[in-house]
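Here it is, the structure, as C-alpha cells.
With one protein chain held back, the other chains of the complex are shown just where they sit.
Now for chain A:
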C-alpha cells in the first residue's frame, strides 16, 4: 500500500479542504439565514466528502503504522475531531439560539484550523508547539 501513499495523502488533504470549505460555506449561509444551509444536496455532499476523508485517513493510519491513542498527535486530532463535529452540529442544526449557533460556528472553524496545524506539525500542540517546546 505504501506505493499509493502520495495519492492517498492527496485525496485526504483534498477532502480536508473540501470538507472545511463546505462547512465554511454552510456556516455563511446560516449566518445569512438562508435555508440552503440545510439543503439536502449540501448535506449529502458533506456526507460523501467526510466518508472519503475518513477512508483516506484510516488508510494512512494503516500505511504509516501510526495510530490514535498510541501516537499523541493522532490522539489529539481524533479528540479535537469529536469537538469539531459537536460544535459543527450545534452551529448548523442543534444550536437553540442564534447566539449559540454563531459562537459554535466560529469555535468550530478555530478547532478545524488547529487540527490542520496538528496534522502539519505531527505535534499534539500544533501551531503552539513552538511556544511549548
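Please note the rule applied: a residue touches a chain if its C-beta (ideal position, glycine included) is under 8 Å from a C-beta of that chain, and two chains touch if they have at least 3 such contacts; residues count from 1.
Heads up, the rule we're going with is that contacts and distances are computed from a predicted model.
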Note to self: Please identify the absent chain by the protein name in its UniProt record; candidates are "Nitric oxide reductase subunit B", "Glutaconate CoA-transferase subunit A", "Cytochrome aa3 subunit 2" or "Branched-chain amino acid ABC transporter permease".
What the structure shows: "Nitric oxide reductase subunit B"
Notebook entry, point to check: Taking the entire complex into account, which one of A:10, A:36, A:67 or A:110 touches the absent chain?
Noted result: A:67
Margin query: Applying the definition given at the start, please give the residues of chain A touching the unseen chain.
Written below: 1-4, 47, 51-52, 54-55, 58-59, 61-62, 65, 67-70
